[in-house]
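Shown here: the complex without one of its protein chains, the others still in place.
Our next item is chain A:
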Amino acid sequence: MSLSDLKHQLRKYDFPICAKEALIRIEQLLVGRAAPSNKQLDIAMDVIAEFVFCEVDRRGNRRSAGITPLQELQLIDVICEYLSTCGNDTTKNTIFLSLFGGIESQRRLKVLSILASMAVSASSTSVLLAVGVWLQQMGCSSALSLQLVENIIRDHFYLNTSNQNTLKSLAITAPQFVSNFITAVTELYMHDLQGTKKLPPRNLLEVITSWVFSNPTLCMSAQLNPAALPSGSIPMAAVTPLAGLVHWCALAPLYIDEDQEMVEMIVPVKRIKLENERDHPTFKTNAFNKVLTEAELYTKLHLAVLHSLRAGRRTHGPPTAVNAQHLTGLTPHVQACAHQLLKRGIKLQNDRRLQDCLDRIGQAVQVALANGCVYGNISNLLAALDTLPENRLLRIIIKTHQQII
């Protein structure tokens, strides 16, 4: 079918319907053969631009207005419905990537953001998995991915704060998405060398901790379940969130002022007991469940990360879990911190927070190295670690591993 015929047919429909029809036509065009020809790809792209996103009019000119938010919502509904009904993962990912793969306009990213965010709201697994694949293919630390992730964080951790349980369950339903999501999130916080310390919001931290803690293999899940990609495409290596999380946990003692947090401790409200009212058993256990401070959350997360590192051991093949270079990136942060302490005339050996930080680095590096999770230039890593302030555990670990190498 030629392009003009196709367009002619689709033009019979009004907006939401034409998008729906277009998706079916694109599926026919792209899926099922060895690989779609360039011409077919072009046709698909044209159709997407005109009938799905309504970016161009029938003469191929750019529309300046685009679609309204309400139309966006309709479009998203259509896409969701399509993705949910699509049985084949490869087909699904193919369509998804062709819809959002070559994003050149902010409009499509916006649609994608809304789509992803709504999928999170509704725990729509199929869409989330597709988004996970998209994240991986675009690269978790790419600008587009970060933008998407930021949107999701804003929607679900700032605007809507009543959905923690839904979010926590995502680790089970869509682990690949969660893994990639965390990887991207770790790129967003605690990365600036000087100036403002950008910390993750507390509820985000809680959710991530809960995810990692409850499922040690979560971090590896993107690597363990390779994405079903369209034929002919190049799969991108999945980056685990482990290095990023190590980063967070190590720097947390430096960034978080525990004394300040003590004030924020929530005193449990005394409830007035009504007559005839029995204490609900679950309520009781909840009451004993102490609310963790942020520092405690990081400690818990650190433990979870160490568990995950142990689970990241691969029986065969080269290690893939943690990039040595990524870990090396920690050293400038710690050194900057140490510098400031020196400036204030504090002895580095006596500063509990700095030592805590160094201890955590040591623990993480030791577990990672011992489990063979690290790839890349390990000697470089050790050399970088050697430049850190004096710490007994770290010293031992460096010595040991330098000898091994």
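In this section, a contact is a pair of C-beta atoms (placed from the backbone, for glycine too) under 8 Å apart; a residue touches a chain by one contact, two chains touch by 3 or more; residues count from 1.
By definition in this document, contacts and distances are computed from a predicted model.
Participant: The complex lacks one chain in this depiction; which UniProt name from "Integrator complex subunit 5", "Cytoplasmic tRNA 2-thiolation protein 2", "Protein farnesyltransferase subunit beta" or "Ras-related protein Rab-20" does that chain carry?
Facilitator: Going by UniProt, the chain not displayed is called "Integrator complex subunit 5".
Participant: Return the single residue from A:40, A:147, A:163 or A:335 that touches the missing chain.
Facilitator: From the options A:40, A:147, A:163 or A:335, the contact with the absent chain belongs to A:163.
Participant: Considering the whole complex, which of A:84, A:106, A:217 or A:400 touches the chain not shown?
Facilitator: Counting the whole complex, the residue in contact with the absent chain is A:84.
Participant: Which of these, A:4, A:68 or A:315, touches the one chain of the complex that we don't see?
Facilitator: A:68
Participant: Since one chain has been left out of the picture, which residues of chain A touch it in the full complex?
Facilitator: 68-70, 72-74, 76-77, 80-81, 84-85, 113-119, 121-126, 151, 154-156, 158-160, 162-163, 166, 169, 173
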